[in-house]
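A single protein chain has been omitted from the complex, and every remaining protein chain is retained in its original position.
Presenting subunit A:
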Amino acid sequence: MTIAIIQFGGSNCDLDVLHVLEDVVGTDAELVWYKEHDLDKYEAAIIPGGFSYGDYLRAGAIASRTPIMDSIKKMADEGKPIMGICNGFQILTESGLLDGALTTNEYPKFRCEWTNLRVETNDSPFTSAFKKGEVIRIPIAHMEGNFYADEATLSNMEDNDLVAFRYVDSEGHVTEEVNPNGSQENIAGTLSGNRNVMGLMPHPERASEEVLGSNDGIRMFKSMVEYISSR
């Protein structure tokens, strides 16, 4: 079982994800440069954070139109889990694999800080190791993380349990004060209709070892590995 970590020019969390998968979770992972087009040998893919193509045009826009994304769509169609973190989430929305868009933070500042997230569903390949409603600590680092979707898309997400995480206070309440970027309904992470694609703005790879202040993130990777093994 090998997980592909997709690298674009400007990806910069690729090695952190590799470290967590190999050294902390103990699974096989490989860095895959975006010019590769055959991803058949991989069981899952992670699109890591960074500033692909310098965020030119819009964050994630250029990367989402590269040919490797056709291979990622093929993996998604085959039911393989695909996770996009931060810039990876932006790439997944820009490519149409996930609904909505990520626009400039309401207060247009790069925010790098810890957030509390409420796990909204554990019915996914990425969240099965959590309890629904559990509050976890994962940091964010972004300027374009303001989740936007039209009313119809939002209600579809609500009806189909496609919100994975929301920004909450330490007690698990959704409030305006703890919304770091103006995201609609405090949405921090979402799932695709068939649940095997997830994007989130927070960085689970930066919260996967106790020494970093939290290891809540590791359960996302462990959920993924468990899902792959059970397929």
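Here, contacts are C-beta pairs under 8 Å (C-beta built on N, C-alpha and C of every residue); 3 or more make two chains touch, one makes a residue touch a chain; residues count from 1.
As a working rule, contacts and distances are computed from a predicted model.
Taking the options "Aminomethyl-transferring glycine dehydrogenase subunit GcvPB", "Sn-glycerol-3-phosphate transport system permease", "Phosphoribosylformylglycinamidine synthase subunit PurS" or "ABC-type D-xylose/L-arabinose transporter" in turn, only "Phosphoribosylformylglycinamidine synthase subunit PurS" matches the UniProt protein name of the chain that is not displayed. For the chain missing from the display, the contacting residue among A:84, A:100, A:125 or A:217 is A:100, taking the whole complex into account. Checked against the full complex, the one of A:61, A:135 or A:174 touching the unshown chain is A:61.
On the side of subunit A, the interface with the absent chain consists of residues 57-58, 61, 65, 94, 100-101, 103-108, 146, 148-150, 182, using the contact rule stated above.
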